[in-house]
Every structure is written in structure tokens, then in C-alpha cells.
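Just passing along the structure, written as C-alpha cells.
The other protein chains are all here in position, but one chain of the complex has been omitted.
Let's turn to subunit A:
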Amino acid sequence: MARVALITDPAGTAASAVALESRGDFPPRGPRELTRIALIGNPNSGKSSLFNQLTGLNQKVGNFPGVTVDRKTGISQLTPQHRAEIIDLPGTYSLYPKSLDEKVITDLLYDRASEQFPDFVVVTVDSSNLRRNLLLFTQLADLGLPIVLALNMMDVAEQHGVKIDVPALQQELGVPVIPMNARKGIGVAALKIVMAQQMSASTERFYEPTEALLPMIRQIRYYFNLHNDYLALHYAHQFRQINFLTADDRAYIGELVQQYDFQPTPQQAQETIARYARINAILLNAVTVTRTEKNEPYSNRLDKVLTHTVWGYLIFFGVLFLMFQAVFAWASYPMELIDQGVAWINGLIQTNFHGPLINLLTEGILAGLGGVLIFIPQIALLFAFIAVLEETGYMARVTFMMDRIMRKFGLNGKSVVPLISGVACAVPAIMSARTIENWKDRIITIFVTPLMSCSARIPVYTVLIGLVVPDVPVLGIFNLRGIALMGLYLLGFFAAIFSALALKLLLRTQERSYFIMEFPVYRWPRWKNVGITIVEKVKTFVFQAGKVIVAISVILWVLASYGPGNALEQAEARVRATAAAQQLSQRETETRVASEKLENSYAGLFGRTLEPAIRPLGFDWKIGIALITSFAAREVFVGTISTIYSVGQDADMRTVQQKLAAEKDDNGQPFFTPARAFSLLVFYVFAMQCMSTLAVVYRETKGWKWPLLQLLYMTGLAYVSSLVVYQVFK
């Protein structure tokens, strides 16, 4: 086994010699000579920092089958000759999964026959809290896995007066132990050298199942041909959840468990207590603690202010406001640039080339790509904030302060961040719900976030409020239009809160929800980690949600540009003929052509088909078309309305409003009555009209179930509410 002495050797010679030697010993591993290493550890043990140190930007985010947790893998160059694939497993406190997400660990580590089974495991522990952190280590060691222990956060341990005798600890644990500080990169080189060697499993056992359990354990071992008692015990514990077992396997274990009257809960409690007793004995030999408790820890003093009854909330709302400002205002500059950039490229292509394929490229694909790229600034900024909040430990305080309030509505303390960000844009907001560990809380948060009025609804709100709400002061300081706008925002907010409440009662889950969590000390953020988080989030969005957005964009383009048979050509010819007869200007003719073409396209056809359904809401087929095209993004409403009412694409809002105000119904009365306008406004508050949101919900929940339910629920809510508004006020 590797001794500490080896670690201090110069990197090159010793390590590469060992690497070559170990290659000879290994059975042929297949075409790729890539060691597979799993990285595992408690939450807050610096596991992500270590993963980032080992792999840098060589990371890939994929899926674990069946769960919402991301499968993060990366390639690490251990030595010049030796590369390894590192898989980052979710943080956990033990091998008994408490959540669906933690299940991926057991699914990976119990299945020796699997392609994915790691060659060995690197366990990260927080050195300042070895007792609790070693629990997971002892379980992994008892599974008979080859392990390297990364003794992380040595700096924090030192500050706490914890002195660890590394050789003694290594002796006690029977695996290589590498002291390190992953945040600063200290010890990473030593760890890499050890990782490049061939590992054998520790022979040390930390917990022996009691005599009474052995007959059952032996039978499971024999039946499944397992090499290890402890693994067999875990089969007995978790056979219902282990995904690689067949129904017959489960039935077999189920019978055994009954036959031997196996009581999982007391056994697990007894096991945990026994492990702690053993760990205490180990720590007694390897760790000395000299408390230098002179003044209160700085974290506590900071908490006196940051979680104070008054200051705590004020500061938190300050942080939220800053975050909101960033996503709402700061992001608008790069977004503008992206928008103009895409328009410029489109213009360039359109002036130089012509034809239906070029239109598909510019108005379909490039427009869709633009629709994907436009979100990058918001996602990057929001995740810069969230990464800093997580890294510093402030996020735990947010949960701490907000839990009581949010819990009442089936939400989580951490739901505040997605809900507030949702006012800017639901897409990054929904991605930020990832910080919520509990599945039910996360789903509810994702489900209700799009009800918060996002910035894309503002143009719609502005046009319609300007149309029907008079510009008069109220109580001297307020403006009636302002009050109407605020009312719409509040409407969305309350819809979100009460939908959450309803979902809380409806959603059943076998996962028991606890709040019990570690309260980390405050730390400075590592900017490298923040940067990697941003890159990773942007990449996942662009490559995973982006596909869906481009696809829907192309479909919408086809709907708006093609019609049944040669309806479009006929319409165009007709308009040109009348325009020529009336001697209209070139510009006026083109505007009318565009309007007539849209009317006769598939989108127009859908709009007309839709009309009977939306007539009770006070909408006609023209609004129907706008509802369909709004699916690309809500602000498209204004553009579509301009085209339909022949205002011309580059008209400003005032012109659009004048045109709408002039629109007459069959009786010659103004079409946009307050009842109609408010019905439409309420529809836009509630309806799910955003393909990007659906795409991101699909990506975050790893399936179409939730986005489709959301589409149905929100559209249904919009329909019923608009119906009530129109029928009451008309």
C-alpha cells in the first residue's frame, strides 16, 4: 500500500513507473485504457472543489437513468501517461439513501457486473469534522471497495485546533490517506499520483453484522454470488429500490427478509451507533484537539447580523434585489447585443441569398438559435449569484430564515430564489431550483415559477393597459396604469403561491422530508468554482434545452410561412392587385401582403379554427393567431398583432395602440373594450406560452410529464380566468 513517503517523491519518475507496472497487472480493460474513479463524500466536504481541481473544464453533464440528478463526469490527467474518468456522485451522509437522488450512488456501487462500476473510490472528508465524515467512509470500506481517502479542508481543521496524525490514521483505516486543501489545490498533485496506482481493497472491517443476521446474509451472498457480507446486508435493506435486481430477485430477498424477521430500521440504527463507537476509538489514536476557544467563532458573530430578525431579512431582500437587478437590467445589455448580432447575420444572409431554404435558415433555425442564445446572459448572471451564495454558506441561512414561511405553501426556504428570479425570466429561475434537495419541494417550485410575471410579458401588459386604462393619477402619487400593472404582478404571485399550496396537498411522495442539515461556516467563495458553475449551467441549457427550443421555433416558422395548397400565393396576388388598383405605396403594399399571408397561413388557419373556443373569452381569430405565435416568446404578441393589423413590423407601441383602438367590431363599436383587454391580460398572466420554459422544465425534470402537466394546468387556469373576467365585465 502507498505510504506517505511516496507522495513526497517528485511527480514524474516514481508515479509513471508505478503506472506502467500496474498496467501489466491489470486484466485487459477494453479498448480505452481509462481508469474509472468515483468521487464521493458528505455534502460540504469540498467534493465539488476537488472535482473541479481534478478535471478543470473537462467536464460533461449527462443523465443518470430515472432520476433528476445530473451525472457529472470529467477526464483527469493523473500523470503524463495516465488518464482517468472521474464521476462525481451526489453528496451523501451514508449509503442508506434518503432521497431519490442519493439512490444513484447505491445503483452504481452495488452492481459489480456493470460497465460503469468504478475501479476505485475517492472519498472526500471534512477534516474539521472527521467523526461524522468517516461514517460514510467506513461503510464504503466495508463494501470491499478500493479507496483513497482525501483528507480535505486541513486548513479549517487547523483553525479549529484539530491535529491529525496522518500515518496513524492511515494505519487505522488501511487505505492511503492524503491530507489536502482542495480549494487552494494543496495536495491535489499527491492525490493524483496515488490515484494513478493500482488500488487494492482495504482488508480492515469497521462493522460486523450480528450473529443473528448471518444466516440471512449467507443465503443472499450465495444466491447472488456476492463476495461480501456487508453488500449482502444492503441487498436485504434496499432490495425494493435497487434497480438492477429482477422481480424474481426481489421476491427471493423479500421471502428471506420475512423468514428471518429482518428489522431494517433497528438494525440500521444499531449499525450506525456501532460505527460511531469504532470511529471514536480510531480518532482517539489519530487525532488530538486543542481548543483555543477564546472568542466566539466569526461565523456565529456574522450570523448575529445576517440572520437577525430585522437586519437578516433586510440584507436578504437587498441580496435578492441585487440579483433581480442583475437578471433584469444588467443582462439586458448583452442580450441586446445578441439580438442585434443575430438580426445582423440574418439580414446579411437575406440580402445576399434568396429562396425557401434561406427563409428556413434565417427565420426558423437562426431565429430559434437566437432564442436560445438570448438567455445566456441571464443564466450566467443568476448562477454567478447563486454559486456565490452557495459557496459562502449564505444559502443555508436563506433556507433557515425562509423555511417557516415557505413551508406553509409547500415550498422550501430555497424556493425564494427561483420565485424572485422568475419575475425576470422563468428559464434561469427554473434551473436555479436545482439547489432544492427535496424532490417534492423542487417539483412544486418548478411548477409554479412560470406563473410569476416575467419580463417578456411586459410589452403585452404595456400595450393592453395603455389601450384601456386611462392615464390618471390616483391619490396624488400613484398612476392608475401603474396600479393596474402591479395588480397583474400580484395576480401572478398569488396564483403561484396558491397553486403551490394545492400541489402540496395533491402530490404524494414516499420520500420523507426532513430539514435536518449541516449549517456550514461562512467561507470566501472560490472564483474558479463559480466560473465552472456558470460555464456548466450555460452549456447544459444550450445543448439540452436548446435543442427543443430550436425545434419548436422551426415548427412555428413553418406554421406562419406556409398555408394549405397555394393559398399564400393567391392571397398575395389578390392583395397586390387591389393595392395596384388603389395605387398604394410600396411600403403599404408590403405591409398588407404580410398581413394577408399570415392570415392564410397554417397559423392563420389554426387561429380561425381556434376562434369558436376562444370566442367566450372575447377573443377573435386575430388574437388566436397571436396566441399561437406567442409560444415562441410572449413578446412576439406585439409583433404578430402589428403584422395582422398591418401596422408594419417596425412600428412603435403607440402606433400599435392606435391601430388596436381603431379596430371596430361587427356593430361598429371599438373592438378592444376593457372587458376584452382585461380578459386578454389575465390570459397572459396565467397561460404557459413559452417554449423555452417548457424545454427547460423538460430538461430539469428529465421527462415530458411535468412540462405537459404545466402546459395543461396553466392554460386551463388562463382559460377559465379569462372566461370569468370577460363574461362578468362585458
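The criterion applied here is as follows: a contact is a pair of C-beta atoms (placed from the backbone, for glycine too) under 8 Å apart; a residue touches a chain by one contact, two chains touch by 3 or more; residues count from 1.
Here is the rule we use: contacts and distances are computed from a predicted model.
In the listed set "Acyl-protein synthetase LuxE domain-containing protein", "Glutamate synthase", "Amino acid ABC transporter permease" or "Ferrous iron transport protein A", the entry agreeing with the UniProt name of the missing subunit chain is "Ferrous iron transport protein A".
Here the missing chain is touched by one residue of A:403, A:572, A:588 or A:635, and it is A:403. From the set A:131, A:184, A:227 or A:705, the residue in touch with the chain omitted from the display is A:131, counting the whole complex.
Interface note: of A:269, A:577 or A:712, the residue touching the hidden chain in the full complex is A:269.
Here the missing chain is touched by one residue of A:90, A:118 or A:312, and it is A:312.
Think of the hidden chain as still there; on subunit A it touches residues 93-94, 96, 98, 128-129, 131-132, 135, 160, 265-266, 268-269, 272-273, 276, 289, 291, 297, 299-300, 303, 307-309, 312-313, 396, 400-401, 403-405, 512, 514-521.
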